[in-house]
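Following this message is one structure expressed as structure tokens.
A single protein chain has been removed from this complex, and every other one stays in its place.
Chain lettering (A and B) follows the sequence in which the chains are written, and residue indices restart at 1 in each chain.
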Amino acid sequence: MSAPANRLATRNLTLGYDHRQVVRDLEVEIPDRSFTVIIGANGCGKSTLLRALARVLRPTSGTVLLDGKEIGAHPSRHVARTVGLLPQSPITPDGITVAELVGRGRFPHQGALRRETPQDRAVVERCLAETALTDLGQRPVSSLSGGQRQRAWIATALAQDTELLLLDEPTTYLDLMHQIEVLDLCARLHAAGRTVVAVLHDLNQAARYASHLIVLREGEVIAEGAPDAVITAELVGRAFGLRARIIPDPETGRPLVIPLPSQVTAK
Amino acid sequence: MTTRRAHPARCRAVGLPAALAALLVVCVLSLAIGALPLAPSAVWHGLADPASGAYAVVHQTRLPRTLLGLLAGTALGLAGAVMQALTRNPLADPGLLGVNAGASAAVVTATALLGISSLSGYIWFALGGAALVSVLIYAIGGGASSTPARLALAGTAVNAALYSYVAALELLDTGALDKMRFWTVGSIAAAEPGTVLRITPFILLGTVLALGCAKPLNTLALGDEAATALGAKPALTRGVAIAAIVLLCGSATAACGPIVFVGLMVPQVAARITGPDLRWLLPYSAILAPVLLLGADIVGRVVARPSELEVGIITAVIGGPVFLLTVVGRERA
Partner (left out) sequence: MSPTMKRSVGVSVVFVALAAVAAFATVDIGQFSGGITEADAFIINQLLLPRILTAVLAGASLALAGAVFQSVTRNPLGSPDVLGFTQGAATGALVGIMAFGGGALVVAVSAWIGAVGSGVTIYLVARRGGVTGGARLILVGIGIAAILSAVNEYLITRANIVDAAAATVWITGSLDGSTWSGVVILAAVTFLLAPCLLLTSRSLRVLELGDDLAIGLGLGVEKVRLLTLTGAVLLAATAASQTGPVAFLALCAPHLARRLTRRTGPNLVPTLLLGAALMLWADYISQHAIPNRVLPAGVVTGVLGGGYLVYLLAHQRKTGQI
């Protein structure tokens, strides 16, 4: 077993729920300071993999390595100060305000007896500013729009102040404008030096924002690398069962997937 | 949740006579078993021949008890099935959701405060109490965000509130406590011919309404918008279904006291045979529920001889674990 070159990696990782195996023998590395996007068809194990990387899901066998050591062997608080997670459906407590919610992200930096410090408050302020929520800090989360709410949750994960940030389908249920808003935020976080890992549904968004792609099919990695190298018509066919043409995006030059009709139809 | 296998119509058609046969067997047993055991032939003589020595036993106690079990079982089974369909919630049960407790609280009020002690007097209170709680539960369960757990929890909380209220009344009036403590446990042992006659029309009407809304409820299962598009009238269907639940639960509770879990278990078992089609599920529930209720009653007569265990205790002791299994199974899948 070679020592991983990056902070977060998996070795022979097998994952499942009860008796259903979802991911088999997976070896992936999350390149440091990358914006890694995990894509694949529904049920391919994308979110399962992300949950294991955040040690929310225990592996059936194999390991998730953080800094070369099994993630569960680190003190829990140390992991929480290194890897942040935004799960797919977190629970919004009744009546909570944005600032309070973001403040709860400071948990791993506080002791049982220690009160909120000025430093905690400064971090919360900074996270609100980074997610353009400063003016909404005292509003109840339940009164926000879908995009604002998602930004508030991302701010909560940011307040955890971690170098790695894992986001499970952060754009699901948002309309296109808010999707772009959230992805732009992720891109800014990446540009500021964080490692961002996200599960996304939209191939074109993945190709446009990611610096590194991991493509899953039925629990196995079928391709990984830079979007330009990874996204090919052949791969889209294998991963999604979809015929497609790939052209360069006129805006960014990244690959753009144009789906073709599912059967060969005579013009 | 386990996916229900598709069932060929043949299976459902064969099952129905089998269920009826089971019901017949249980009825005969219910007539035969008791403090004075009777052979099947003696039961027959007791039913038909006024000169037979068993005539009095059969006509005065066993027959009313069996008929009451039949009526109450049918009522609770149907009400449970309709409720589960209406709330789209497999854990709905008139006992668990407090409808029976609502009826029972109203009856205790009538007894303790107004001095009404005959069934013909307090059946109206029972119907009123059942109606109030049904509407409350429906208002909660009909909410967009309702989940099985939330609905069950709201029902249990309503049950607890009604329990406090009943306890308060009983504490103010020890006489009421003495009378009501036997009634609130849920029993068909004290059945009299008058009781049976009194609740029959209500339960018949409720049964007709329940069976009548089987088809529209099937459509409603697809969601209000799809149902409306298919020509159903959701508001009317719901109104009829709630009326059926109130009639069935109110009159069954007035006659037997509150009984839990029959309405939960039977539709779940029946659905394994019939699948989700209510046109089959409702008749099956109506037949299988009295099998369960009378069966439980017979067990209660036998296990604690020479005394008896009330049927409400037996159904709770069987039904509780079934409920827990359903819960654990659902959450796992």
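Throughout what follows, a contact is a pair of C-beta atoms (placed from the backbone, for glycine too) under 8 Å apart; a residue touches a chain by one contact, two chains touch by 3 or more.
In this text, all values refer to a predicted model and were calculated from it rather than measured experimentally.
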Touch criterion as defined above, residue of B:16, B:33, B:116 or B:177 at the omitted chain: B:177
Taking the full complex into account, find the residue in B:56, B:113 or B:149 that is in contact with the omitted chain. B:149
The one residue from B:92, B:227 or B:316 touching the chain left out of view is B:316
It is residues of chain A that touch the chain not shown, namely 51, 54-56, 76-77, 79-81, 83-91, 93-97, 100-101, 104-105, 107-108, 110, 112-113, 142, 156-157, 160, 166
Tell me which stretches of chain B touch the chain missing from the display. 91, 95-96, 136, 139-140, 143-150, 152-154, 156-165, 167-168, 170-172, 174, 177-178, 181-182, 184-186, 260-261, 309-310, 312-313, 315-317, 319-321, 323-324, 327-328, 331-332
